[in-house]
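Missing here: one protein chain of the complex. Every other protein chain is in place.
In this document, chain identifiers A, B, C, D and E correspond to the written order of the chains, with residue numbering beginning at 1 in each.
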């Protein structure tokens, strides 16, 4: 199967890291098709940037959805996930959703651990959108600046391991969800330092999208993610306009 | 005070209708500054269109926020409301938020009544985003097509009055929130036919933004709607890029 | 419009302070009609005193409701608010309700900050009655005695500013709701010391009651706040008996 | 033990009925001390009347609390229950509280069945005050007038049995809580007609207050129901003023 | 009335302690019939042991249910309580359920205080099964080993009193639920050291089962605890098989 690994951030370095992790965890026969946001910010950290990232994600999907079997929306926070499911017929999972639902099979309470306080308000909304507030015991964030988004996982490795440990000891986390596309790949390096299961969201997402594609499902013809009727558009890209107007 | 009445839909006719209602309910000394979405769809009905509408809203705010005292995000569903509050320092209210919170002072349970089933899934997410699920007893929607978005409030006047009545009788609504920018102005015409208070969301929004502007508040320097730090951008409009990059 | 500013406490000094604040924030054309509880305690702090204050409030409304366009129930905790809405046809808002709903437009989480631990249990019930538990992150209270109810806002000004700051830092409050009629007027003096918006509930209440009166609503003919049918009474004041017995 | 059976309604006939049921279910050695509200309405049906009934209840307790071991607040809706617990040191239970908590030991979901739609909004608030919304599947009410409050249980016996049956069949009730002081005594007559356990709230209340008195508990010295500090009062009855002022 | 005091643990010493407490609090005319689990562990502390304890409880009930009027499932956590209610027609209460529901009549928030961290996860599930999360402010546990399960209440008396006090001061508990069959009998010894009411769950359970037996209820013929239809079994004890197969 072909899986679109859609990074709605503009950082190519993140796409590379995500692709490396997804490939490592992919099943035999799964092909990863990477894509990077054409506009926006290097890494999405808040609701304003998520609005822009969601648009970037819809653009990529409009261009490539008919060439793949499923897609991963590869930013924790899952910008535009509901919108993407409405517009396109293939299964799509978000990094946050995949990480959190997987965590639910490993413990009662998970903690989200990430590298910057700037991400907290948006991640909280993401937990609520998934209606998983009762399963999330904490969002723990480092509060110091970092040098580069592509190397934050290396620079903060020790601090993130300690923060995960604090989430276990102080917040009662049964599982750690290591959050943020820039941290993909880190869990394998620090899980021996943390006494509970630790989720790499990119790894979880590739397994979950493989699961969905395998399950022989149909696109919904009604309900919350049913494709909306055709509508006129103004000022959109050709691919996205065509999709909304039912010309593709 | 000057209030930006921001219609994130591309329909000028809706801007005109909204302006007419806002002006009717505005206090002495309130000036309404209308604006219409430069790209997107004639009326936003779902999450995919809301992603686009949210971008359109951020664009307008980037251009005009420093010339007004407050803003109304004039689409029920409030596309990009959280994003807008992060990026800009003025008070901003959404049509849905203003209508629903006002309804909370008039009854225990409100029902949302609108003109198309296409709006239901998005409106439900809006109720949840506001954490008002316990106060919303139903979202009632007409299920037949309509002729034009600018005239749907006229065409469906009788049916909407009946639907509101059904929400009272069958769902126990204490208050009716007439939802959707295209229905602004209708409440005044049909409230005599419904036995409970009926909210015109545009009217509620002008009163609520006037309230916020009057209250002598400060922009948050921390917390969920604190302005994010400067960040590089790629491919955005000049005004929006300048705001995100802290050049304006 | 004429707004009854109903202080259900027996302290005239509080009525004077509340009137001063309401007048400062009132729109052009709004006339404030102050009234003070005829029996009860100097300031209501708990459920037992709220029962008595609610009776006092109903008495005042029974006497004056037909001479005003709306009323403010001017004790945080809103004693008898639901009862008042049942019995009388004019819009009525409570200090707590107005403050908390206004806060919902400014942040995700508000904290209630007040001057005495004696108020905590009652305020908690008030939050729950409004079904706003998910929006209230803390009720913070000073725990030392004060000299006089009319001067507590002066005596404790510094401590309350510090407590508000603690609610922001320790509880993650996005907005501060300064609670308790005796604190009305304080927000304007200390808001520069707190990094998030701070609500003066009396100011919020005058704006909210103005909004409701402006919205052209009808009294409910059914639902939770519909006026009950006539019923015989024993031992009540003439005005309240007349209202319950449908003789007025 | 001596148990004050406090009817906050003014109807002596209800006091008689309640006393008869309480006596029938009381343990050997329990003495019932009946009391009737001195002012208010014949039967409390809404929040306005509950404010008055709560005052009446506090009056009776102020006069008699030191002569009994515990008290039953004998109106479903439990007007002033929290207030009463604050002011007085003896255990006190409400009819609604006792009925609903007892029902929780007999099924997952209970339905409240009563004789008039006028009671619905108030009963709903009572369920919420007890935070038992997840256990209450319905409040079912007869919607026709009745002849006399003292005979409503006889007049409506068949209709109430049918309504209870409907709550089982249509709402999935595992237990029926027959609600309202005027229905005390009815359960024993109709329980053979309903396929699930049916609670007589007065019977439940006498068992629960006996339980509390037996359990060797202490009055709280802190927490939500701790007695408030002394406070001056104006215009209250001698007994209530003395209690609030800590002179008794 | 005859009450089966069913200890699903294998420790006879706990049965003795529980019987002593139940007898002390039982009404005149109540006969306690003690029983001890025939297989399993000395004291149930987690979900795995609760599965085994639930089986042991069903066995005892299968043998003795028709010789008693009601039963107490005497392990906090109430292993198999729902199962027991399905299979048998007599009223049955659990230690946890009885303790927590009784606490609800004494305060808004209760804390569970117990002797070992090993019990926490299971107790938390028990609170959730009863849907009392909003009433439970904390589960506080000692974190040191103890010498013998029959003497833990003596060995840890001081530490448990201090822990209860900490639950009041740090978690805002209005009531203490002293949890775990091994702690039965302790509350009477330490309640003078704690400023809020303290519940002995065994004492609460005997009062609650007496209440249920007194209330003249019927076994459900439908709903969640209705007896399941007959079904074939394999490999079960004679008594349990007979009950499931409707041969007894």
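In this text, a residue touches a chain if its C-beta (ideal position, glycine included) is under 8 Å from a C-beta of that chain, and two chains touch if they have at least 3 such contacts.
No experiment lies behind these values; they were computed from the predicted model shown.
From the options E:3, E:54, E:142 or E:183, the residue with contact to the chain not on display is E:54. Considering A:13, A:106, A:138 or A:159, the position touching the chain not shown turns out to be A:106 (whole complex).
Screening E:128, E:154, E:170 or E:221 for touch with the missing chain picks out E:128. As for the chain not pictured, it touches chain A at residues 25, 27-29, 91, 93, 97-98, 101-102, 104-109, 130-131, 134-135, 168, 172-175, 188, 191-192, 195-200, 203-204, 207-208, 210-212, 214-225. Listed for chain E, the residues touching the missing chain in the whole complex are 10, 38-42, 45-52, 54-55, 58, 80, 82-84, 86-87, 118, 121, 124-125, 128-129, 131, 223-225, 228-229, 231-236, 244.
Keep in mind that, in the parts below, only the chains that are shown with their structure count from here on.
Listed options C-D, A-B or B-C contain a single repeat of the D-E interface, assigned here to B-C, on the basis that more than half of the contact pairs agree by residue number. In this assembly, the chain whose C-alpha centre lies farthest from chain A is D. Each of A-B and B-C has its own count of C-beta contacts, and the greater count is at B-C. Distance between chain centres (mean CA atoms), chain B to chain E: 53 Å.
Within chain B, contacts with two or more other chains are made by residues 108, 131, 223-225.
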